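Here the complex is missing one protein chain, while the rest keep their positions.
Right, chain A next:
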Amino acid sequence: MTLIDLANPSRFLALAGRILPWLVAVTVLVLAIGLYQSATAPDDYQQGATVKIMFIHVPNAWLSMFVWGVMSIAALGTLVWRHPLADVAAKTAVPIGAAFTFLALLTGSLWGRPMWGTYWEWDARLTSVLILFLMYLGLMALWRAVEDPSRAARAAAVLTLVGSINIPIIKFSVDWWNTLHQPASVIRMGGSTLDRAFLIPLLVMAIGFTLLFLTLHIAAMRNEILRRRVRTLQMLQASKSAA
């Protein structure tokens, strides 16, 4: 950490401080609309009321992959452009992505119990998401294992890019392997097979969750920058008192 690292993040802090209140307001609004629509959506003719788990489960699953995508772009920012904010973005996205992945697994298992009769099945989609969760945890361990944040950033960036191979595997696992998990129904060739009564609340919830991620991520980035700034000030203080 040198003083030059603080130069650009200051502008980020100012910007984050200005847009965060608005972002929080929009997130709450969209999530409220989405939750209301989900609650009033009709029951499925086969699955009954349990279909509503979908409105939580699917956005979490999307976000678990989306966050890894954000981290991969941040990893490129770290390795190629040496952007100081990319480190911060990559580091703070990891726990949030891990939480989304865990919630996707949890809600999926709660949905699977009434539908498939089992909490867990070693199916291709479930297994690849579980591996994604393990990789998130491994990245968190890696970030915590190195003291110098910029060194940790470069090690984590390589691992993030290697791990991004898993994302297309998760996306297409339901098409490549014919297993218990249902095939893609929202984003697919030839349009969605989902009824509009389900599709619209689902899309609103997906937008709401993405906004939630953005809000949490920007807030976490701000905290991380402030934390690093405090650390730098403490080290300056220590070196001054030592001299």
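We adopt the following convention: contacts are C-beta pairs under 8 Å (C-beta built on N, C-alpha and C of every residue); 3 or more make two chains touch, one makes a residue touch a chain; residues count from 1.
Please note the rule applied: contacts and distances are computed from a predicted model.
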Among "Na+/H+ antiporter subunit G", "Tripartite-type tricarboxylate transporter receptor subunit TctC", "Heme exporter protein B" or "Outer membrane lipoprotein carrier protein LolA", UniProt-listed name of the chain not shown: "Heme exporter protein B"
Of A:19, A:33, A:110 or A:131, the one touching the omitted chain in the full complex: A:131
Touching the absent chain when the full complex is considered, from A:162, A:197 or A:230: A:162
Option from A:142, A:199 or A:219 whose C-beta touches the chain left out: A:142
Contact set of chain A toward the excluded chain (per top definition): 79, 127, 131, 134-135, 137-138, 141-142, 145-146, 151, 154-155, 157-159, 161-163, 165, 169
